[in-house]
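Before I ask anything, let me first share the structure, which is written out below as structure tokens.
What you see is the complex with one protein chain gone and the rest in place.
Chain naming follows the written order as A, B and C, and within any one chain the residues start at number 1.
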């Protein structure tokens, strides 16, 4: 079974997720620049989530690049990842509209954590299906970035009830860690050639 | 006529259906975790429908994999299937917002039943167009899964007026039956090679 | 310049148009089956528009099948067609919510007329770019279906102010005329081979 439709479907879902988030940015009624001010937290959380979804698309792209055979388990691991990503617009809206209050900020981190776990699971399933010579395994290696992110989310979620600025800072930090695309896969593929 | 655009269009429509369902999960106004509680039934019905749409995408993928020639009749059978799937976000929202009340739960089953019939019709049309040596026919065989699902929907719809838990349980059961992708097609294709 | 991206972009836009129309079918608040009754006109206009968009996708598919070179003029003719199709959800919602009142029913026909003219213009531009041996020209021939539709729309629009049932009947009639995919193109292509 080819991976073309898996890529096309994932591209479609991710494209819609990244775009419908902007619908939470409700057009204000006044014509004054001041009417935009209450939208600032919603806008900031939109920017953060846009970057996160962009990172997932980017890495998803790289991960499938190192995958040749698509099994039924991979299809469902992919749908599981898309499920958690599909909740990002909801938690983005809740966090933005409540000006980064404690519970919404924690839930935002929880959805990011679940998406990261879903990504990690999908990665394990692809590696297992590729056998001992797995190209993806070589590329991912010890997966330092992945483990660090999980740890940081686990700190940021409870921290939201104590300092939302700290949680927010951690979310920005994780995004920065991943902003560089996964060069490990490109390197491993070049080495394989 | 090729099947590339048929796949691309179906992928697009299914990707949008699966993603706009999350728009029914309206961002609550309070910042309390308690503000999420009323959303629980909507969330649960979202999860169920996400799995159903995922199953349809998965099986649609397999069915077209075993199809080579796309006729006008197949194009319309496909649009007919997409029509019933496009109603899933509506019935999901109605069922969720009314906490699995009788009529919405029955209508949810009715839309699932019509989608299943549309899928079955498309399958028959593809098999008919492939002639006696149909690869899809061999793969589908007696279509035990398909027939069982139709029967279960026919039980679940009237049951909703007596016990919504029973109907809900049946919907979950049908999803579980299909969660395993259609190995029959993969097996038949391997045998054909 | 290839036509792959033109097809992919058009498929995306048409897939979104056909799917967001269902958002006009607002989830009713009551749990009674009677709560669905006021939605009936919206539902009926949704079905009609779904069929129309399906017909356009289908014929667009066939028209591009008979096109090899994509020029700048074709790109803009395509965007022009997508523009009028993008207004279909709006007029569908207006007509449905006002129970097929005179002005909304006439406007619905006007948008269909403009979409038909845009389709016809795109067809002319493709034929002109293909020269005297145009495959599409042979396929389209005298374009009886196209001319009949334009005429019927021109009758249905003013008729809406006199009898909306007549206008609605004409819209259904035009849809039935086109429901059969454009066999002329398939035939001409087979003859060309």
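Assume a contact is a pair of C-beta atoms (placed from the backbone, for glycine too) under 8 Å apart; a residue touches a chain by one contact, two chains touch by 3 or more.
Note that the structure is predicted; figures quoted are calculated from it, not measured.
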item: Residue among C:16, C:51 or C:188 touching the omitted chain; value: C:16
item: Touching residues on subunit A - with respect to the absent chain; value: 7-8, 11-12, 14-16, 18-20, 22-23, 25, 27-33, 36, 47, 50, 54, 57-58, 61-62, 65, 179-181, 183, 186
item: Absent-chain interface as seen on subunit C, which is shown; value: 1, 5, 8-9, 12-13, 15-17, 20, 23-24, 72, 75-76, 79, 82-83, 86-87, 89-90, 93-94, 97-98, 101-104, 107
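Note that only the chains that are shown with their structure count from here on.
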item: For subunit B placed onto subunit C, the superposition rotation in degrees, Cα atoms, nearest 5; value: 90
item: Centre-of-Cα separation between subunit B and subunit A, whole angstrom; value: 27
item: Residues within subunit A bordering two or more other chains; value: 12
